[in-house]
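Left out: one protein chain. Kept in place: all the others.
Then we have chain A:
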Amino acid sequence: MKALFAAGGALAAALCIGAATTPAQAQGKTITLCWAAWDPANALVELSKDFTAKTGIGMKFEFVPWTNYADRFLNELNSRGSLCDLIIGDSQWIGGAAENGQYVKLNDFFKKEGISMDDYMPATVVGYSQWPKNTPNYWALPAMGDAVGWTYRRDWFARPDVQKDFKAKYGRDLAVPKTLDELRDIAQFFQGREIDGKKVYGASIYTERGSEGITMGVSNYLYDYGFKYQDPNKPYAMDGFVNSAGAVKGLEAYKELYKCCTPPGASNSYMSEGLDAFKSGQVALQMNFFAFFPGLYKDPNVGGDKIGFFSNPAATTQATQLGGQGISVVSYSKNQGEALQYIKWFAGGDVQKKWWALGGYSCAKSVLNDPGFPDSAPFAKEFLKSMGMVVDFWAEPSYAQLLQAEQKRVHDYVVADKGTAQEALDGLVKDWKAIFKEEGKKF
């Protein structure tokens, strides 16, 4: 009898599922969305169910771990593959993807559908949608706003014994750092300290060599000390901007933080290593992208009341590294119409609100400028602040070469103790000039 009930239940469930998927099957269209495999991607799967329910278009997802994300999808785009109808591609890809005809230009579509870029945070439009930058040429809809921020152990900061020790040593209260110097002091204070019988360390920062890690980390220091990619009045003129005295100080400060205050063995750390260090209770501070913060807040061991969030502190100025991505239609897709329908749907105000609620970071002003937004999540206020001061890496078609040059120069100096900060940045200017020269740029 029990078996009969079970069989009946299974049949009913199958019928329900069948009914739910009927519109998609009826239309017979399924589109594939390609992105990285991480928490926000799971939120997008959840969100996209509404799209299928509304349009009858089925959704397939191709998610690749961050370590293979660029290799996998750039290979796909370069080989003119039609696997991805939609792609949430990294902000740096937009120059190459636009110039090589890999993304569909969305200007006409936006105009026809009444999608205005004025409805999105300016930094995200420049960072994720435009090529050339600061021109009204759109290749993506801002999809996932992101920037580098920091997490800290609020519970450790609140301990009276820790507070007392800190005040005795630095003459001020232990609180969220407002400057990079304060951040270093805090990291130094926790380095090697014993908390609940366990040796802990100062900060987890980006030092990864292979892809983009150390560049994404050191930028937060360089920008704060006045580094600029080029002369704002003379494109590609880098002397005195990339290797300015301020930039040199920034690079030295990052090395100082790495040397004094990171856990042993942190010479090749990026996003996941940072998460591991923080979740395992090893570090007091962690540098990481805001996209991970909802997941960290939910963590049973270090989340909730135990975690706090803050945006990148200031030095001589205040800025932070842009992360995040826009969503684009792949020009080799055979389902461009359906992919555009998805973008139209995704741009909707209610969808953007739900996207934020599920753990994605909306770039829409309707969400971010809502008076209730800063209190909508423990990290929302800091996210908003960060998105107002983001700077992005080069988005030139040759960005990968530019990135590799910085990875090498910076890692050589910070981790491998090779040369001085001035030599590293002078070398970087030389490398970047050679790359731009090869690209035919005049400067």
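The rule is short, and it goes like this: a residue touches a chain if its C-beta (ideal position, glycine included) is under 8 Å from a C-beta of that chain, and two chains touch if they have at least 3 such contacts; residues count from 1.
Convention: contacts and distances are computed from a predicted model.
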Request  = Have a look at "CoA transferase subunit A", "Phosphoribosylformylglycinamidine synthase subunit PurQ", "Multiple sugar transport system permease protein" or "Electron transfer flavoprotein subunit alpha" and point out the UniProt protein name belonging to the hidden chain.
outcome  = "Multiple sugar transport system permease protein"
Query = Which of these touches the unseen chain: A:Pro263, A:Pro313 or A:Gly359?
reply = A:Pro263
Query = Which residue, A:Gly96, A:Gly127 or A:Gly326, contacts the hidden chain when the whole complex is considered?
reply = A:Gly96
Remark   = Missing-chain contact, candidates A:Asp90, A:Glu208 or A:Glu406, resolves to A:Glu208
Query = If you put the missing chain back, which residues of chain A would it touch?
reply = 70-71, 74-75, 77-80, 96, 99-101, 208-211, 263-268, 282, 397-398, 400-401, 404, 408, 411-413, 415-418
